[in-house]
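For reference, the structure is listed below as structure tokens.
What you see is the complex with one protein chain gone and the rest in place.
For chain A:
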Amino acid sequence: MDIDRPSDPQVSVVSSDGTMFHTTLKSILLSGTIKDMIEHIGEGGVENMGAIPLQNVDSKTLEIVIKWIEHHKDNIQPTSEEIKDKTADFIDPWDENFLEMDLDKLYNLITAANYLNIPQLLWLSTRKIAMLIKNRTPQEIRSLFNIEDDWTPQEIEAVQKENQWCEEK
């Protein structure tokens, strides 16, 4: 299939709660999952194809995802292997700004990026959470993410003891 042709046909996707979104083929192809789907249909199928149902993504999250893929449709996307090797921590300021959202939206975005197989978006959103975990004490992490502390004092002591010498290093 010729992805690079100048005309960029319209594609529709439907969220799990039934909202339809219109976007372009070029942007939607950033999603590995949808790319596989479309390649499966084969040439010429795109124009006649109906709206693509996305059972695992709700409308709020899909809106965010579409905003991101439309902004990045002309950029070359790294594969997940390339991202794993990534050492430079450079983030596009647009992305930095884009990721300023509530935590629950961010969780949904991670799940959606994983389901839609958009490695770069998955990396960006998980990195955002990782940055929040970084340099925080366990208690701070618990209160930030609203996690219950389910250790007994004996258990935590044992784990701490094992950790201790690692930290001293």
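Annotations for the structure displayed:
The rule is simple: a residue touches a chain if its C-beta (ideal position, glycine included) is under 8 Å from a C-beta of that chain, and two chains touch if they have at least 3 such contacts; residues count from 1.
Operating definition for what follows: contacts and distances are computed from a predicted model.
Chosen from "Proteasome subunit alpha type", "Cell cycle checkpoint protein RAD17 isoform X1", "F-box domain-containing protein" or "Replication factor C subunit 3-like", the protein name that UniProt gives for the omitted chain reads "F-box domain-containing protein". The missing chain, though absent from the display, is touched by one residue of A:Thr33, A:Gln77 or A:Thr111; that residue is A:Thr111.
Across A:Gln55, A:Thr137 or A:Gln154, the residue that sits in touch with the chain not pictured is A:Thr137. Against the chain not shown here, chain A presents residues 17, 58, 60, 103-104, 107-108, 110-111, 114, 122, 126-127, 129-130, 133-138, 141-142, 145-151, 155-156, 159-160, 162-163, 165-167, 169.
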